[in-house]
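All protein chains of the complex are present and in place, except for one that has been dropped.
For subunit A:
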Amino acid sequence: MTTTEFDTIAAISTPPGEGAISIVRLSGEEAILIAEKVFAGKDLAQVASHTINYGHILDPKTKQEIDEVMVSVMRAPKTFTREDTIEINCHGGIVATNRILQLLLSNGARLAEPGEFTKRAFLHGRIDLSQAEAVMDLIRAKTDRSMKVALDQLDGNLAHLVKSLRQDILDVLAQVEVNIDYPEYDAVEEMTTRLLKEKALDVKKRIQQLLQTAKQGKVLREGLATAIVGRPNVGKSSLLNRLLHEDKAIVTDVAGTTRDVIEEYVNVHGVPLKLVDTAGIRETADKVEKIGVERSRKAIDQADLVMLVLDSSQKLTEQDRALVELTSKKKRIILLNKVDLAQQIELPELKKLTGTDELLTTSVLKNAGLDQLEERIAKLFFGGIEDSQTTVMVTNARHIALLNQAEDALDNVLDGIKANMPVDLVQIDMTNCWDLLGEITGDSYQDELLNQLFSQFCLGK
């Protein structure tokens, strides 16, 4: 890439691991613009410099809320890098923080190189000469290490997949180029937008599959943050115990955390669940209702998956309704527990509240319906992909961002085709997709195209 010096860069600036708060930092000309794209709250472009602003991070595509955050806006030049800087204070733990970083990367930021914030500070005259050597050492040392890490992360299978994607795109590009540079060359089929569309759709599907594994990949590394919520005495505690004991759960404390919170991991059909707020689950009934809801709200915020437990032997309470509402935007599984008892719950009303979400009937006590629950969990996260053993996992934030951008480029290809643009214009976005994929494997290299051109076609005039 040639524009690295002036890209807007982003990174998680707090040490890895579970802290109460993590900070994602953005620096560069487009820092405010990019933050604005994923932020719901005040208009960051309008707020005064050096202010901190409350709001939420949303995925602009799905409108899904990621986290409740405080965003500091600091305009150049009075910042560390002397560029516009945004700091997002997030609360949702590693998973949410990573997702926020991911969103920023998908929306125009580039993952910062090691020491890059400091480097920019220096290049903009923020640090004096005596510190320059230290900065260079830092870049050197960190680059070597991070290159090794990057290489390790680019496992052979992923590289192979991306390379085969690129080769397929290259074939298309070469054909378009031949049509352009050798218009009288008769031995090659004219690349039409129809052919181009087929290719774009095919490549897009394969990229989406890779991105699908990204979700799984992260799940595998960090565990899927899971909250079990419900009002007291619906059977949360029993459910937890079932999951923990019956599935021979791995119970561990997370390495590298400073707090003495113990989080519990359960492996369900290959999906490691990281149970959030296990203390809350074990809470007894004598607590004030209000605190219960408040506590659940926090747990829900932190979770990627919510299991909402309702007692089917009783009528719906206000608290039940509140919890249904609170979890409505989350990936959730609703359990109608205690089916072994006489049914009291108002099913028609509940279905109205839950919409299309499937309701699972269980009896934790009698061990009924738990198989379906586990299958449901597995299905939610391995949706569509049969055999997770042989599937490549994309886990690196940079790779994910590049794949996301490559997918966007393909959307532009498809938009162009829809708008009846000529092939050679549509091809600009196809080339862009190819370049982005090349950044994953480290071979964005123009000569590749020419080599392809001249090895595939016998060209004259």
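The rule is short, and it goes like this: a contact is a pair of C-beta atoms (placed from the backbone, for glycine too) under 8 Å apart; a residue touches a chain by one contact, two chains touch by 3 or more; residues count from 1.
Everything that follows uses one rule, which is that contacts and distances are computed from a predicted model.
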*Which name from "tRNA uridine 5-carboxymethylaminomethyl modification enzyme MnmG", "Glutamate synthase domain-containing protein 2", "PqqA binding protein" or "TRAP transporter large permease protein" does UniProt give the chain that's left off?*
"tRNA uridine 5-carboxymethylaminomethyl modification enzyme MnmG"
*asked:* For a quick check of understanding: of A:I23, A:V47, A:A76 or A:L123, which residue touches the chain that isn't displayed?
replied: A:L123
*Decide which residue listed in A:I23, A:L211, A:A368 or A:M421 touches the omitted chain of the complex.*
A:M421
*Would you write out the residues of subunit A that touch the absent chain, in ascending order?*
1-6, 113, 116, 119, 122-123, 125, 128-129, 132, 135-137, 139-140, 143, 147, 173, 177, 179-187, 416, 419-425, 428, 445-446, 449-450, 453-454, 458-461
